[in-house]
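Coming up: subunit A.
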Amino acid sequence: MSAVTASPSEDGRKLTIHIDGRFDFACHQAFRDAYEKPPRPKDGFVIDLGKTTYLDSSALGMLLLLRDYAGGDNAKIRLENASSDVRKILAISNFTQLFDI
Partner candidate 1 sequence: MLGHSPSISVLIADDNMTDRMLLSSIVRRQGHHVLQAGNGEEAVKVFEQMRPHIVLLDVMMPVMDGFEAARRIKALAGEALVPVIFLTSMSEDEALVRCLEAGGDDFLPKPYNQIILAAKIHAMERMRRLQATVLKQRDELARHHGHLLNEQRVAKAVFDQVAHSGCLGAHNIRYLQSPYALFNGDLLLATSAPGGDLHILLGDFTGHGLPAAVGAMPLADVFYGMTAKGYGLAETLREMNAKLKRILPPDMFCCAALISVSVNRRVVEVWNGGMPDGYLLRQSGERLPIPSRALPLGILSPERFEPTTQFYSVEEGDRIFLLSDGVIETTNHDETLFGVERLEAVLDRNQDRDRLFEDIREALQGFHGESRDDVSMVQVKVVDTASLPPVALALDRGQPTPTDWSVNFEFRAQTLKRYNPLPFLLQLLQEVQGLKAQSGDLYTVLTELYSNALEHGVLALDSSLKRDAAGFAQYYQWREERLRQLEEGYVKVGLTVQPEGRSGGRLVITVEDSGAGFDVASTLARVNEGVAYSGRGMKLVKALSHGVSWSDDGRSARVEFAWGAEA
Partner candidate 2 sequence: MTLAHLDLAVLAALHDIMGEDYPMLVRTYLEDSQARLTRLLEAQDPKTLRDSAHSFKGSSSNMGAAGLARLCCELEHLPLAAPQAEVCALREQINSEFIQVRAAFLTVLATDAL
């Protein structure tokens, strides 16, 4: 079972979401809750993929939903600590053009 946890920064301006385990369709609701429930952070989002073992196309879709929620083309979202496997998936789909990785 993967775990999705959200931790706001001390000043509340940034929200970090950690994904432990597989980032797939099963995380759908948890991921949405993680970014929809807290107040919108002014300095954007950080997705910590340090413990993420795997990313599939539904995960890419979830990132797009977050981007849409966070302002679309003006969204500030950074993806951090991706493993080489996860990085490869992000590279093939060229998501580097949409997110800070």
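Methods note: contacts are C-beta pairs under 8 Å (C-beta built on N, C-alpha and C of every residue); 3 or more make two chains touch, one makes a residue touch a chain; residues count from 1.
These made the cut because all candidates are chains of the complex that A comes from, given by their letters.
None of these values were measured; they are calculated from a predicted model.
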Direct contact with subunit A in this complex, candidates 1 or 2: 1
Complex contact set, residues of subunit A against candidate 1: 57-58, 60-62, 64-65, 67-68, 72-73, 92-95, 97-98
